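Only one protein chain is missing; all other protein chains are in place.
Let's turn to chain A:
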Amino acid sequence: MIDEKFDAIVIGAGMAGNAAAYTMASRGLKVLQLERGEYPGSKNVQGGILYADMVEKIIPEFRNEAPLERHLIEQRFWLMSDTAHTGMHYRNDDFNEEKGNRYTIIRSQFDRWFSQQARAKGVILLCETTAVELIQDAYGKVVGVRTDRSGGPIHADVVVLAEGVNGLLGTRAELRPRPQASQVALAVKEMHFLPAEVIEQRFNIKGDEGVVIEAAGTISKGMAGMGFIYTNKESISVGLGCLVSDFADNQTSPAQLLDLFKKHPSVAPLIAGSEVKEYAAHLIPEGGYKAIPKLFGPGYVICGDAAQLNNAVHREGSNLAMTSGRIAGEAIYQIKSRRDPFTAENLALYKKMLDDSFVIKDLKKYKDMPELLHTQASNLFLTYPQLVAKAMENFVRVDGTPKIEKEKTTFSSFRKSRGALGLLGDAMRFARAWR
């Protein structure tokens, strides 16, 4: 046994863990952080959009030192059929502001930097150290952890579980359920290296400007999922993700889908001639509000992906993780400074503060969305994209057919594929889920 006792042990050095560790250590708490990877970020795959506001709340001056790739000035949404994409491009020069709003980042680099800031505040970080078991006292209160190194256990007043979507600690101790296949997406990503000038030319950007493309449609073969393309400084992240349960039902592999996406005539020219340096895969919690486990209990709190805090509709996850980590840190500090014990009753403060933040409010807003996307996947991701592509082709192709007939064909194709009631129902279901 280790004689020394910590105020808090944080499991994981990703966004949630680093935010929690930084917040507590900068307020003077004695924090131990355990990371199973060789260094913080070494196990991370996201690459990735960083939302400035949430980082600013933790480290206001982060823009001066953090490893940022490009600030985003343009967002493209693509609805894809096999040969076409119907897109909406939003580009605004106002995003060339002094303090950018969104940046592309490479998490393996950003997490390393974030962790250095936490260590500078006094966090003791042990890498290549996996927490394998929570230590609970006779009353079920979490009092410490055991690691995969010999010796220990290590004790603390409270344990922050920021162990990621697949972390075993919380599930082993039955503090949270194992995520179901229908609650997690499997995302795969490749890093395509290209010279900065080529990227700037292909995406019509200059300097540190960046573009994000999010794409849905036939690329996911009727499964609920999305593709993405992010511009980094000298690389392009290309990837896509679909629900694990859909992959299983369809007997499709993510690599096959990614291959299709890369070969799509709208995507191929963007990455032509690039050198692939990395292929990575990761699970993303997609269960939404209804999948959130109990967030606290005697001696512990759960943050980030481990708590399913991910907004699938807006593709936001790391900022929810970061914010939940910060709030957990603040709540723990408040309890500690009152010299109160870390009972479930007192740690409910974390839940209360999180409920009042955008994290839970946003997830609550879209609480019915995951279900809708999953049950209507083949309509939303296969039928409609094809219909839209057909409609657009009808609209722009000039072939001597009178326009009135073209419009009729378009309308009837929608009605035939989905039925008038089906169309109306989808529209209403979608509106309700969005509300």
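Everything below uses one rule, namely that a contact is a pair of C-beta atoms (placed from the backbone, for glycine too) under 8 Å apart; a residue touches a chain by one contact, two chains touch by 3 or more; residues count from 1.
What we mean here is this: contacts and distances are computed from a predicted model.
The subunit not displayed here is recorded in UniProt as "Nitrogen fixation protein FixA", chosen from "Molybdopterin-dependent oxidoreductase", "PaaI family thioesterase", "Nitrogen fixation protein FixA" or "ABC transporter permease". The chain that is not drawn here is touched, among residues A:Ile154, A:Leu240 or A:Met369, by A:Ile154. For the chain missing from the display, the contacting residue among A:Gln46, A:Thr129 or A:Ser324 is A:Thr129, taking the whole complex into account. Summarising the interface, chain A meets the missing chain with residues 2, 4, 32, 38-39, 124-126, 128-129, 147, 149-152, 154.
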